[in-house]
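Here's a slice of the assembly, chains where they normally sit.
Per-chain residue numbering starts at 1, and chain names A and B are given in the order in which the chains are listed.
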Amino acid sequence: MPDNTLPSPVKLPVIEGPTQPAPSPELADLYRGFEQEMLIPLWYEIGDLMPGKPQAKAAPWLWKWSDLLPLAEQAGDIVQVGRGGERRAIALANPTLGGRPYISPTLWCAIQYLGPGEDAPYHRHTQNAFRFVVEGEGVWTLVNGDPIPMRRGDFLPQGTWNWHGHFNPTDQPMAWIDGLDIPFQYATDSTFFEFGPEQFTDEERTTPQQSRSERLWQYGGLTPEKYAAQPIPFSPLFAYRWANTDAALTQQLAMEAEGHDVTVEPGHAAVRYTNPTNAGDVLPTIRTSIHRLRKGAATAPRREVGSSVFQVFDGAGKVSVGDRTWSVTRGDIFVVPSWTTFSISSEASASDSDSGALDLFRFADTPIFEKLDLYRSEIDA
Amino acid sequence: MPDNTLPSPVKLPVIEGPTQPAPSPELADLYRGFEQEMLIPLWYEIGDLMPGKPQAKAAPWLWKWSDLLPLAEQAGDIVQVGRGGERRAIALANPTLGGRPYISPTLWCAIQYLGPGEDAPYHRHTQNAFRFVVEGEGVWTLVNGDPIPMRRGDFLPQGTWNWHGHFNPTDQPMAWIDGLDIPFQYATDSTFFEFGPEQFTDEERTTPQQSRSERLWQYGGLTPEKYAAQPIPFSPLFAYRWANTDAALTQQLAMEAEGHDVTVEPGHAAVRYTNPTNAGDVLPTIRTSIHRLRKGAATAPRREVGSSVFQVFDGAGKVSVGDRTWSVTRGDIFVVPSWTTFSISSEASASDSDSGALDLFRFADTPIFEKLDLYRSEIDA
């Protein structure tokens, strides 16, 4: 036995079962030896460790915007935002992940709230992040000194290790959701974090209607020659505006109606946010997309390796995830665990827009599995 | 509140600290609301979740071969191998990972033992796996019907979803180590597993000195034309033989002595096992390599994102990992947690070979971080 100093956490009571060795004093003795040397036999727990298919640790779950927003507002009244706590961000904790602030084993999702005149200070971290705005406006996100306005429908990716903060120069509060790969990086011990300056400079605290990032990168298919030969792993376009997204979805449904095969499935338009420097996902670990189900449309039941989070952007619908079924409306957030069958349909509602369509924002850990050759999906017939 | 049915695991007692809101009845009330809606504020645990640098959950640890092998032999006497338990594999459990059979948060390492005449039955799984043989011979691994002999110094990678089993047609037992990405796939809910036939066929149970895989793929730089345009994510070469590995290491040190800059650092020769179809790592999630430190050589103190496991193949040495220091010899296995500084030096020993060199096999989760743009390393000056 080496000169190790920690007590062994290994506990191996003799257990019975069809795949277990027959209990005997010798077996008990062997297990004592295993415990002492910090060893655990495969036969002891192979069924848990290596199941026939993924046994999702996360539960299907729904958070209602009508519950989240008031709590965020309440936090706005009594919790200051600043250095140390860094953000007034409140994470959605999946109920079967042990009380950890994880919406899935790999993903973090929080509602963030910034009151009039407040700042969320500069920092940077290896975690890949984004913001999505389901309602409101008035906050600017600073990324590397570039102020970026946030408005309903905008998607703001912000890849690993970029300096960022937020400020609200208006007299109205604003809330939005943050998505990050915190649980993944925490589980794999790959996270770095650095504090930036306490205060924004006057030059940073400006409020342009368009960021420099957009001025440079918003023109699809027109790559600045200076950067044309330099793919980077995250998108340098730090805001994807709703007007564009809406138009793209509208066109897909219109073209489908004209007989062209451009939608994912009947009545289901979708665009993926992509990185203009490599045509891949905007973030190396997170796939993001927007989906529109026209009135009466439904997605085919489907399951995939990896977990997804959806937020309803507009309209109302019905969602089925595993054995759960919910009605959802604007702002509601739900999580689809790995290899759990889900489907979504639009439905009329009192608060519905005229179109009857259902718009959803989605983020998922799919790139992790695709890059490591572990991705699978199937339509559930 | 949605129609959810699980009790909330979220517990948020008001805590005090420099980055916490001042305790008050309103705060306690807010936290009750968070608990009810399964929400956890970032300020509550940012220091743990987003540390300045990786706070490795695993501990540096050493297992002595002289402890492992007798326990494996003892298991050989009293535990049968067969369907259900599948393998007589005994996993090394890192003492700070909660009694789980994980050597690091992403990696599994086990000693496997197969007695005379025994079989380990066919199965396949998404987990990427390999075997490395520190001593002995006499077992054949079957991969997709191809019998592959195993001998001291051989490395046998076996990527995701290939059928495999083992049989020992000799009258001697044999032990070796298995490495897999079980913890990673378990944490990310991406694991599939399938049982194969209970018995090997007569055609499978043959004992060629060379596998078909080797006959096709062993010739470096000579790609079978039939497969030349078809990169696959794992190596189709299922055995890398010691004679080649030894020769490659010998040549590197000889060339270094002649004045050529071909080693990793002075006195440190190393080869990486690579996939002949894409020149990348043999397995999509695991990097594997062999290292030789000539007599008296030492590696520079270094740390990296991700975890590594080393097994001493030959010689004796001194190892420092974080604040631990060990003397190691043939068969000993140690783990280097993420962002933990380590260095290794060769040293004379009674059981030493004439050369005084130290040979080590290494496996690591580096490809995960490289592919997701999260890898970092630094020399500790």
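Going forward, contacts are C-beta pairs under 8 Å (C-beta built on N, C-alpha and C of every residue); 3 or more make two chains touch, one makes a residue touch a chain.
Here the structure is a predicted model, which is why all the values come from computation and not from measurement.
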Worksheet item: Looking at 2 placed copies, how big is the full complex in copies?
Response: 4
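Quick note on the criterion: only the chains that are shown with their structure count from here on.
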Response to the item:
Seen from chain A, its contact residues with chain B in the complex are 1-4, 6-11, 18-21, 24, 26-27, 30, 33-34, 37-46, 49-59, 61-64, 67-68, 71, 74-75, 77-80, 83-101, 105-106, 110, 125-127, 160, 182, 184-194, 233-234, 284-285, 305-307, 326, 332, 337-339, 365, 367-369, 371-374, 376
